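Just below is one structure, and these are the notes that go with it.
One protein chain is absent from this view; the other protein chains keep their places.
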Amino acid sequence: MTAKTTWTTDSGPDSLLEVRDLRTWFELRRWGFLPAGFVRAVDEVSFELRRGEAVAFVGESGSGKSSLARTLLGLYQPTGGEVIFAGRNLQSLNRAEQLHYRARVGYVQQDPYGALPPFMSVGRILAEPLIVHGISSRAERRRRINEALEEVRLTPADDFLPKFPHMLSGGQQQRVVIARALILRPAMIIADEPVSMLDASVRVEILNLLHTIRTSHNLTLAFITHDLATVRHFAERIFVMYAAKVVEKSEVNELVDRPQHPYSQALLAAIAEPDPANADRVRVIPGGEPPSLISPPPGCRFHPRCPHAIPELCDREMPPEFEPRPGHFAACWLHR
Amino acid sequence: MAAGNLLRVDDFCLFYRTSGGIGRAVDGVSFELERHQAMVVLGESGCGKSSLGRGLLRLLPRNVETCTGRIFLDGIEISAFTDERFRSEVQWVRIAMVMQAAMNALNPVVRVGEQVAEPLLVHRGWSRARALARAAEVFSLVGISADFLRRYPFELSGGMRQRAVLAMALITEPDLVILDEPTSALDVLTQAGIMNVLKRIKRELGTSFILITHDVATSSEIADRVALMYAGQFVELAGAADFFLRPAHPYAKLLLASIPRLHQEKRPEFITGQPPSLLSLPAGCRFAPRCPSRFGRCAENPGLMTLLDGRQVRCWLYAEGLQQ
Partner (left out) sequence: MRTWREAGRQLGRYPSALVGLAIIAFLVGIAVYAVIAIPYSEALGLWRGGDQWRMHPVNARSAWVDRLTGGGQSRTMIVSSSAAAIEEETFAGGRQLRIPLAFDYEYAGFPSEINLFFSAAYQERQPFVRLIWHTPDGEVVSLGGRRISREDRIAISQDLALERRLGEVPHIGLLAEPGATVPERARTGSYELTVEAILFEEAAELAVDLVIYGRVHGPAGTDHLRRDLMVALLWGTPVALAFGLIAAVGTTLTTLVIAAAGVWFGGWVDAIIQRLTEVNMILPLLPILVMVGTLYSTSIWLMLGVVVALGIFSAGIKMYRAMLLPVRSAPYIEAARAYGAGDLRIITRYMIPRVLPVLIPAFVTLIPTFVFLEASLAVLGLGDPVLPTWGKILNDAQTMSALYNGFYYWVVAPAILLMLTGLGFAMLGFALDRIFNPRLRAM
């Protein structure tokens, strides 16, 4: 058990990551060079993450949550807006500072097997980030690898070092992925659907592990999921995303009990719990499909499917963020 | 055998030959399914449930070592049919299947309508026009507009592709549809939509379903009965209400406790350890290594015992038929 050690050496206020009006648009080209519009994967998203908190980004496919994650990780370049990490704007970093930033943010991916190179042993996989960041001493690398494996409860570490990914179970593979995300002692971890490809009985274990790691090192955890049921127990705040925008932000219990945006309400209504009475009920879900990110509908993006859409308003103008309850924000004209 | 039973499976076994030994994917499974009933085979990955589904329809890979057991459809022993007879009279005629990730297995260069209509062309020899017309009807049943008949698979979203594949299974009006993880790769709203479709089909067409899944919550959406599978065997076979509200087998109890629930304050628990490999199964009860209630007798493999309330449990704790 590691003692409670905070890895972040950045001094400063509580706010670790500030995102303002972030846009990540991809340009489409016809025949390789003719401009043909943009895919607006992330469209004017703003939020703030505090040190040590766990925030869940909830949304369906096409909501932009994965693109948002990748932009925060530096894998996509923002088309507009700002990402400010520990007081520094990401766009203003030079190469060396960019590399340093990558060490401060760890990435846990959805597919545990795909996230690990199949031809490398666990020891080698964990050594790679250290080598890339210039930790040349073998002994030091060994030490940190053992430390990381202990954190994720893959012990005895020596047993696991020579193993290859295909020799591990799904849960163990994901632990290796988490170990790799931790090995550079980041301040923040972005986890994109970390348990959706694991078995039900293993999911809780891994989520517990992430929780323990977060609290023992005061890490910020941004995790992306479509499983609202897990969010309740493992996140403090929740951001609901729809069609490349954040439509609701709130503390998690508050949102589960009193959702303010019609989309969040629909999501919660669609969540199944193991209840035999379900077989007799038909769930009410909004018809239609999520909109295209190339040419989204005018006004509020959810209005074509929304049971409470206000004509002449919701289909004309994009709603700003309202605060119907303290600390609980929803971008919906119903709360004007 | 009770009258009105659509399907009866008697001691079905399916073993694979692999470079690591014999994999006992399905090890003596028996059950009965009535008409208009939906049974869920619930289990985690590696428990053999997919093999069970495919074995019932004789969609077997090449390295099958043993495939034994008797299967009766409406009293007729279809397991005794030759492969040709099975293919022409049972497969897709009386029993159809929607396989795992089927929505990704649609032929990308053929229009969706043609693919959905194909079983009618093959099994009933209908003309193309007639088959496409029927496809349009089935499309409306599963909730897709008939416009999409002329589209290609890549033009449909994941949820719509899954509905299309479901239409393909339903188009020959089978008595039984086996679905293997029909909603696992889909979003929450889409999942709910698919489950709504299944409920409607069950109600309007009376089709029976065997739904194979690892998702406990989804299974409760449609199950009349639940069969919990572990390491190749059924460990509990009960009605839906009994299973979800009063699980009997220790594994069932732990599994239900490990599901995170939205409206529950308590943090979900998890089950330690992993399921055994089908290549090297332990002697004795296969869940014993992970079971919190194991005791001496568990060194012997229990058979399925019938309890007073009609359900079946594979656990020595219920040996005398006492506990409920």
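Observations on the model:
Per-chain numbering from 1; labels A and B assigned in written order.
Everything that follows uses one rule, which is that a residue touches a chain if its C-beta (ideal position, glycine included) is under 8 Å from a C-beta of that chain, and two chains touch if they have at least 3 such contacts.
It should be emphasised that the depicted structure is a prediction, and the values quoted were computed from it without experimental measurement.
In the whole complex the chain that is left out makes contact with A.
Summary of contacts with the chain left out: across A:Gly114, A:Pro156 or A:Gly288, the touching residue is A:Gly114.
Interface note for the absent chain: among A:Val39, A:Ile84, A:Leu99 or A:Met318, the touching residue is A:Leu99. Of the options A:Glu128, A:Glu236 or A:Glu254, the residue whose C-beta touches the omitted chain is A:Glu128. Those residues of chain A that touch the chain absent from the view are 70, 73-75, 98-99, 102-103, 105-107, 109-111, 114-121, 128-129, 132-133, 164, 177, 180, 184.
The rule we apply is simple: only the chains that are shown with their structure count from here on.
Chain centres here are Cα means. That of chain A falls 33 Å from that of chain B. Interface of chain A with chain B (complex): residues 60-61, 169-171, 199-205, 207-208, 226-230, 232-233, 256, 266-268, 270-276, 278-279, 282-283, 285-286, 289. Per the touch definition, chain B reaches chain A in the complex via residues 38, 44-45, 157-160, 187-193, 195-196, 199-200, 214-224, 240-241, 243-245, 254-256, 258-263, 267-271, 274.
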